[in-house]
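To start, the structure itself, in structure tokens.
With one protein chain removed, the remaining protein chains of the complex are shown where they sit.
In this document, chain identifiers A, B and C correspond to the written order of the chains, with residue numbering beginning at 1 in each.
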Amino acid sequence: DELRRYFDAVIDADQKIEPRDWMPTGYRQSLIRQIAQHAHSEIIGMQPEGNWISRAPSLQRKAILLAKVQDEAGHGLYLYAAAETLGVSRDTLVELLLAGRQKYSSIFNYPTLTWADVGAIGWLVDGAAIVNQVPLCRCSYGPYARAMIRICKEESFHQRQGYEILHTLAHGTPEQKVMAQDAVDRWWYPSLAMFGPPDADSTHSQQSMTWRIKRFSNDELRQRFVDMCVQQASVLGLDLPDPDLRWNEQRQAYDYTQPDYDELMRVIKGDGPCNRQRAAHRRAAHAEGAWVREAAQAYAEKQAARMREVAA
Amino acid sequence: DELRRYFDAVIDADQKIEPRDWMPTGYRQSLIRQIAQHAHSEIIGMQPEGNWISRAPSLQRKAILLAKVQDEAGHGLYLYAAAETLGVSRDTLVELLLAGRQKYSSIFNYPTLTWADVGAIGWLVDGAAIVNQVPLCRCSYGPYARAMIRICKEESFHQRQGYEILHTLAHGTPEQKVMAQDAVDRWWYPSLAMFGPPDADSTHSQQSMTWRIKRFSNDELRQRFVDMCVQQASVLGLDLPDPDLRWNEQRQAYDYTQPDYDELMRVIKGDGPCNRQRAAHRRAAHAEGAWVREAAQAYAEKQAARMREVAA
Amino acid sequence: MSTHLDRLLALGDDALVAAQRLGQWCTRSPEMEEDVALANIALDQLGAARLLLSYAGELEGAGRDEDALAYLRSDREFRNVLLVELADRDFAVMIAKLLFLAAYQRLRYQRLAAGEDARLAAIAAKAVKESAYHLDHAAMWTARLGDGTDVSHERMQAAVDEVWPYTHELFEDEPDLRLPWLSTVEDVLAGATVRRPADGWAPGGGRDGRHTEQLSYLLAEMQVLHRAHPGARW
Partner (left out) sequence: MSTHLDRLLALGDDALVAAQRLGQWCTRSPEMEEDVALANIALDQLGAARLLLSYAGELEGAGRDEDALAYLRSDREFRNVLLVELADRDFAVMIAKLLFLAAYQRLRYQRLAAGEDARLAAIAAKAVKESAYHLDHAAMWTARLGDGTDVSHERMQAAVDEVWPYTHELFEDEPDLRLPWLSTVEDVLAGATVRRPADGWAPGGGRDGRHTEQLSYLLAEMQVLHRAHPGARW
């Protein structure tokens, strides 16, 4: 009918769908799922880096890291707000996260073992996020696209900070260089896995492409990321832990070893090193804060009642 | 009457009163108060040193310190057992401690700020305790006297360990020497105050002397402690923080500056640096352990019931 | 009498230790907005600490920069008041500490912003605005908790009772600030239906490096990485 024709026309014209516009149920559900997962990833993603705030090795790095983790909380808030425009409340989404019924990016189920991991997360994980997210700035759903523009700007700032951390370490003492290389060794394949399963196995991709939520396939984005990293790694003076990484003249791209997708599946299913820890941390913070949220609610109600009394 | 005559005769003959013997109510109450306070001091006294178990600077020192704190728990247990022979249960005494209705030695209301404090506690605090306690080995109440013999033996071992810590620090790096001197500066006067108020102000002393619970006055014991420490300090190469400390040829003893008894009274009344902390720690451990003690109790009852069933 | 250098270190250490405690709430606070707000306050404190410690290091003239002062002193050399180092047992304790600290810092920075030392005055002029925001934030939560549910009221009261004794030390150097401080704080507490505790026990010693047993643990964690790599750049 007409609503659907309008929707299709907007998508075809590469224009934006806005909250009040009609949209197919599948489109709405797909977006909710994706935006919620993205929001959850920002919130859970605060933990691995938050782990180093108290121990950051200089006051400047401490300030930068604290600001970064704060930005992630902010990104979470934008994204929940974007999801709310689709008619689902933030509380509902948070409950789904706490109940383990919605996912977040599996990369955050790996531990941050050293300070260099903060650098590696910035460089590789934020780097991969940006490659994933830049196309989302042109996503067909307006509120999501606009949130992504703001987020991508901050993410690229974060990525540069991570790169700088690694650069300083890689050009520092021998122990610092070892620390940096060790972090890259541990984060490289999980970062490649951030782009999801190979295109052949990707379930949601085709429909998302049609709807212009997604614009490139998992493998296209992964290749783009690899090509970007190879060059940067050589400036850093660090090795990417892939002996088969080499320039392919024909493809005009780097050949590389695929990440272990079986491991990715295990981690997604809950058996990564930190899945239980991340969920327990989030649940504990939520549970321990319950009395505070209840107090704020009770206070707001009392205040409203007082206002009404004054007005009456 | 006859019982009292027998009691007086035993005291006069410097023999031991045993649990089944008749004793005046005042004697019993006085002993319960003193033994309980002593037991509480062992238990609370575990905290300031326990504060350094996790951070002891060598594995050997860690083992020695852990064993020492463990000994203190053991001393607490003997002493509660000695008090129980007077007809008061350990649970009752522990409740009185937790409720703040019985005291423990005020020395434990000072914080252990550095590793050297562990040495200073061993040397000065255990040293003062020994001077106080050696005469108690001849106390008129048998179970207390026997507990003290065992305790004094271990205490003198602890004192030597503390002395060794300070000796090592005082002959170590300049920072270590500063740390040792700083600890002695902070613990000297509180240690002097451990002997209680000056004889003129001491409330319980005279009766305790008559009953041969106590054998020397506060000031006599304090003097003995000062004389002992002056010599040891010089071997350590550390200064006692008293500019007026000097040999008095006439008294054949050292003149010294009295501790600040007003401060002592404030600390006894509850306003020392750590009174609230020590009590809160003890109460928290007790409260957090409640479910465990209840489980042990329930299990014991089930086991007993099973035994009866088998027997029936 | 404390010297100008002592005063800078005292202010800087207050801010640094407060930042360290506040930073630990990030990912742990009761709602996401509060994660953001507390991180903001922590960043303000950290920013002030850096300016103050850098200045202190220059005044001292022994070549110590902000990091040398933050990472290479022991607790016996830290000059912060005990208030800021107390463990944040719960959200109410953290809010009580922030309320008392911010009300004090606002007055203190106000005075310094009008003082003779131009560099310090500039630092203080920035910090006084931040303190006003911190105070607002703490006052808002004091009201919400104090005048919220029965549970939150009890916890807020317990927190204020617990922290109150440590506020006396704030005024060791400038006792005349206590009156205006009391006026602010008593208003907030009254509005929050929280009883203002009686004065009594007044622990101190922080300005002379005699701290609670908690500070050395806080510093052990804060300094561990920096100290493990002597002389490294980060």
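Operating definition for what follows: a residue touches a chain if its C-beta (ideal position, glycine included) is under 8 Å from a C-beta of that chain, and two chains touch if they have at least 3 such contacts.
If you're wondering where the values come from, they're calculated on a predicted model, not measured in any experiment.
Although one chain is omitted from the display, it touches the following shown chains in the full assembly: A, B, C.
For the chain left out of this panel, the touching residue among B:Phe7, B:Tyr27 or B:Trp115 is B:Trp115.
Across A:Gly100, A:Gly237 or A:Pro273, the residue that sits in touch with the chain not pictured is A:Pro273.
Of the listed positions B:Glu95, B:Glu175 or B:Asp201, the one in contact with the omitted chain in the full complex is B:Glu175.
The residue from A:Asp182, A:Asp199, A:Asp239 or A:Asp260 that touches the chain not shown here is A:Asp182. Only one of B:Ala67, B:Ala280 or B:Met307 touches the absent chain when the whole complex is considered: B:Ala67.
Although one chain is not displayed, its contacts with chain A can still be listed: residues 51, 55, 111-114, 182, 186, 270-271, 273-274, 277.
Within the complete assembly, residues 43, 46-47, 50, 53-63, 66-67, 69-70, 73-74, 76-77, 115, 165, 168, 172-173, 175-176, 281, 285, 288-299, 302 of chain B touch the chain that is not shown. Touching residues on chain C toward the chain that is not drawn are 74, 216-217, 220-221, 223-224, 227-228.
By our rule, only the chains that are shown with their structure count from here on.
If the chains shown are joined wherever they touch, the resulting network is a simple chain of contacts running from one end to the other without closing. Chain centres computed from CA atoms place B at the largest separation from chain C. Ranked by C-beta contact pairs, the top interface belongs to chains A-C. Chain centres here are Cα means. That of chain A falls 58 Å from that of chain B.
In terms of their C-alpha centroids, the spacing between chain B and chain C amounts to 37 Å. For the pair chain A and chain C, the distance between mean C-alpha positions equals 34 Å.
For chain B, residues touching at least two other chains: there are none. Of all residues in chain C, none touches 2 or more other chains.
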